[in-house]
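Missing here: one protein chain of the complex. Every other protein chain is in place.
Naming follows writing order (A, B and C), and every chain is counted from residue 1.
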Amino acid sequence: MTKLNWGLIGGGEGSQIGPAHRLGAQADGLFNLAAAAPDVNPDKGRDYARRLGCADDRAYGDWKEMLAGERNRADRIDLVTVATPNSTHFEITKAFLESGFHVLCEKPMTMTVEEGEEIVKVAAKAGRICAVNYCYSAYPMVREMRQMVATGQIGKVRLVVANFSHGHHGNAADADNPRVRWRYDPAMAGISGQFADCGIHALHMASFVTGDEVRTLSADFASTISSRALEDDAMVNFRMEGGTVGRLWTSSVAIGRQHGFDIQIFGETGGLRWASEQPNQVYYTPVGGRTQIMEKGESGLSDEASRLSRVAIAHPEGFPLAVANIYVDLAAAIRGETRSGLPKAIDGLRSMAAVHAAVSSAKQNGAWVDARPPSLR
Amino acid sequence: MTKLNWGLIGGGEGSQIGPAHRLGAQADGLFNLAAAAPDVNPDKGRDYARRLGCADDRAYGDWKEMLAGERNRADRIDLVTVATPNSTHFEITKAFLESGFHVLCEKPMTMTVEEGEEIVKVAAKAGRICAVNYCYSAYPMVREMRQMVATGQIGKVRLVVANFSHGHHGNAADADNPRVRWRYDPAMAGISGQFADCGIHALHMASFVTGDEVRTLSADFASTISSRALEDDAMVNFRMEGGTVGRLWTSSVAIGRQHGFDIQIFGETGGLRWASEQPNQVYYTPVGGRTQIMEKGESGLSDEASRLSRVAIAHPEGFPLAVANIYVDLAAAIRGETRSGLPKAIDGLRSMAAVHAAVSSAKQNGAWVDARPPSLR
Amino acid sequence: MTKLNWGLIGGGEGSQIGPAHRLGAQADGLFNLAAAAPDVNPDKGRDYARRLGCADDRAYGDWKEMLAGERNRADRIDLVTVATPNSTHFEITKAFLESGFHVLCEKPMTMTVEEGEEIVKVAAKAGRICAVNYCYSAYPMVREMRQMVATGQIGKVRLVVANFSHGHHGNAADADNPRVRWRYDPAMAGISGQFADCGIHALHMASFVTGDEVRTLSADFASTISSRALEDDAMVNFRMEGGTVGRLWTSSVAIGRQHGFDIQIFGETGGLRWASEQPNQVYYTPVGGRTQIMEKGESGLSDEASRLSRVAIAHPEGFPLAVANIYVDLAAAIRGETRSGLPKAIDGLRSMAAVHAAVSSAKQNGAWVDARPPSLR
Partner (left out) sequence: MTKLNWGLIGGGEGSQIGPAHRLGAQADGLFNLAAAAPDVNPDKGRDYARRLGCADDRAYGDWKEMLAGERNRADRIDLVTVATPNSTHFEITKAFLESGFHVLCEKPMTMTVEEGEEIVKVAAKAGRICAVNYCYSAYPMVREMRQMVATGQIGKVRLVVANFSHGHHGNAADADNPRVRWRYDPAMAGISGQFADCGIHALHMASFVTGDEVRTLSADFASTISSRALEDDAMVNFRMEGGTVGRLWTSSVAIGRQHGFDIQIFGETGGLRWASEQPNQVYYTPVGGRTQIMEKGESGLSDEASRLSRVAIAHPEGFPLAVANIYVDLAAAIRGETRSGLPKAIDGLRSMAAVHAAVSSAKQNGAWVDARPPSLR
């Protein structure tokens, strides 16, 4: 099978997310890194692109150069990944979609709800895939949970509790570190800090696993380090369309928590628990029964979980392979196959609406507000 | 040292809390079960009291008989434990205090804030101890956390996150089981279900460990099993007097959680984590450093933690010994020593105010309300 | 029910094991501490005995005084606990048995196999109970495992793996600390160090849970701190009468392990795992199925496990209550009831034979030797 051509924007040398995309796109031999504009500094970017294996004429200084260069090539890239600073996602994604490229956009897809609505429309009009990198949803055992809920194995879902709390921004002495500071600066991060940065992964996960969407929410935001304009800790209560009660705590000052992203789903006939730091297990408890430890790779899992498991049971698979699963599904989708689990522009739009709703609620002392984008009410 | 004479009201045969009190009071040889009125059925109660070792004339049919019988004895009981149904706590506790007995009352101490205020006054006037059985606070490692916070080892506390969630009432088919049903029936349980039953332990713990008190709160209640008049799941956000942000989730429909009572405390220079199902460890992370596993019984713990540890490091100590620690402190306090960690009537009063505040907030869609009793504003 | 009278020899102020016996004997209100000779120093012992509540004439200076004082009392003690230094167990136990007292002896029951054989005979002749404090066997979930094996729930047992490894003697600088040193000094500890001290608990547990006995063994001993005459680390392979393969690792230099006593039992149709630091759970895996977490107090456990559980599910119970369970069974046995799980003199004898066999094997570079006492071959 010929490899697909892949382009990368952002994710430059030393970036946090770049390695995950390169590992993810390349691991299965489905994509060939053909073009890149990885750095905000054009020369550094071209140099790094060449070192990553791009031909000289496809080692670009910026995304506009890349768009111009790729647009008319016969061997143009099949997919572009947008891993630039958040505020540029909208414009780049839109431009590439309009030129007929498939796009994988890092989250957040946009900064406003309006932009989100526009991306949804542009992608539809162009007939291109616009995926958003909610990659945690591609862990095999997350897919398994989703399948279990969908097939009624825990009954109607009453309650979902999702957390994404870490302590890596808990050091006040570090608050001026540029790698930290921008996340709490409205000029760079937008209207929300920790909720938009991490909490939104948990909210997407709640929707993904339950197969339901958030309808209303109430938020309590706090800046526990007072120099921060944006929240570093948030609690969001929500209700889903089907009536499920939701609880979501997110924090960046929870010193001692490393990557505390976990979810619990409680239904009428059972409960499920999963944590991103040990992504290969799910704890399942049927009502009235004992908790069972489900393992990635065990026999009897759903086709979806089995398909996305790569190595034998209890050989751990981690974050880079979750990203790789996104690329596996993208490759299939680009080739015309159906992949229902791929997070798309509409998910990016819903997230943006939820962020704006949470900010609005927090400003109104926790008033309950509609969490849906206008077009989906 | 002569044993103190102990009386027990409630905690009859087959009750859930009775064994914990008997083990707790007797384990250290400090109390002798001299009198009991353990059952709502007088004959069953007298019979059981005798089997527990009470003399015939001190095996009582009910608490009034016991009060009458004990009041004028030379060897009258030094302490009475009130472990009856919740709605009777106020009247019994008040009567015994007024007759000059020390009391250990099960939680909730009262059903209303006004009653709580009255017990505080009565105890003060009588000069008697009125303790409330927030026994989790007597685990050695809980005392250690409290001491660490008090001595600044995690700096100013920014955030406290306390949960008490289980799944034992998650079976709708079981909702009519009398052992479950009463907890959600206002006629028997009062104005709150799960929050008053379990959440309040978490709220007390938050205050106990931080050494601070809750000032305001906002609550979201849900009855996920629709036949329930009272909530079976609740989220309470709060702010403490010193500015600490609080998050408290409590649930009885979290299928798969057994006794999910845990607390995390995040300060400027460190974080702490403790869970009641593994009560002998605390996870402590200094900011910028690695998480350390602290063990009950390790060298270098505070005097308070060391005093309440009974057996060598890593020999687990459990719930009955936490209750025993309450009795150890009570025995000391009755003999005139100072024991600062003993939960008292004022804690029972604060809890009751918080329950009423949470119910009020939940009815107002999460409006922020004052959580303090009128006398303590 | 009248309390039984209890006597305690050893377990003086500051001892490690004394508190466990006092908590264990008193917690259920079944025993009254009537007599004690707790200290090697007669005056200190008498003083401490009085402070523990013994009458002046029953606060004894040593065990001989106690034997003389109790022997002819009408209200003489019903049970005596022997918690003195190991080398004195035989003589004290024998003397009390011969005078018609029931005895609970700390392990090791004796120093030689011959002494062990004698205690078995003396107890039989006297018609008295001689129990040995293998208290870990009294945890509810250990009893549950035993019942599961006995009723065939994991099929024929193929393999048992038991460890008892800690790191508390791993500091060479501490090797001369008298609390540590004696354990590796043949003059005080006998012929074996860590295996006799801790490993033997694991070996007893292997027999207890499988309901089978060790037939042959091969041992590898090491003194990893070279100043030690006796082993501080040992591996013992064994075969049981029914053919089960056994593996037992014990160490006192495993820095980082606190109380690493755990057991795994693997049968034809399932596996079990239990660890003493989290004694309230058993991990059970049926062949071909998922691992299930069994909880103390869950519904459906065996009568034996239910009987010895004191408080509700997921309220942890710890070491002192395991000791209390031994006393509960002793009280019943003294009153004439049958209690099959109580470790007795024959278990103490088997342990001593295994210790001597292991030492012999280790000296012969791991030669396989008979592990049974002569009388039981």
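The criterion applied here is as follows: a contact is a pair of C-beta atoms (placed from the backbone, for glycine too) under 8 Å apart; a residue touches a chain by one contact, two chains touch by 3 or more.
As the structure is a computational prediction, the values presented were derived from the model and not from experiment.
Engineer: Given the contact definition stated above, which residue among C:Thr224, C:Gln278, C:Ser306 or C:Ser360 touches the chain not shown here?
Structural biologist: C:Thr224
Engineer: Looking at the whole complex, which of C:Gly170, C:Gly297 or C:Gly318 touches the chain that is not displayed?
Structural biologist: Of these options, the touching residue for the absent chain is C:Gly170.
Engineer: One chain is left out of this view; which of C:Tyr48, C:Tyr184 or C:Phe266 touches it in the full complex?
Structural biologist: Here the residue in touch with the unshown chain is C:Phe266.
Engineer: In the full complex, which of A:Arg71, A:Arg290, A:Arg310 or A:Arg339 touches the chain missing from this view?
Structural biologist: A:Arg310
Engineer: Can you name the residues of subunit A that touch the chain not displayed here?
Structural biologist: Subunit A touches the chain not shown through residues 1-3, 16, 19-20, 22-23, 26-29, 33, 51-53, 166, 168, 258-259, 276-280, 295, 310-321, 324.
Engineer: What residues on subunit B make contact with the chain left out of this view?
Structural biologist: For subunit B, the residues touching the absent chain are 290-295, 298.
Engineer: Which residues does subunit C use to touch the chain missing from this display?
Structural biologist: 154, 158-159, 161, 167, 170-172, 218, 220, 222, 224-225, 233, 235, 237, 245, 247, 249, 251, 253-257, 264, 266-268, 270-273, 283-288, 291, 365-368
The definition used in the following text is that only the chains that are shown with their structure count from here on.
Engineer: Looking at mean CA positions, which chain is nearest the middle of everything shown?
Structural biologist: B
Engineer: So what's the Cα centroid distance for subunit A and subunit C, whole Å?
Structural biologist: Centres of subunit A and subunit C (C-alpha means) sit 54 Å apart.
Engineer: Report the inter-chain centroid distance for subunit A and subunit B in whole angstrom, where each centroid is the mean of the CA atoms.
Structural biologist: From the centre of subunit A to the centre of subunit B is 42 Å.
Engineer: Check each residue of subunit B and list the ones that touch at least two other chains.
Structural biologist: none
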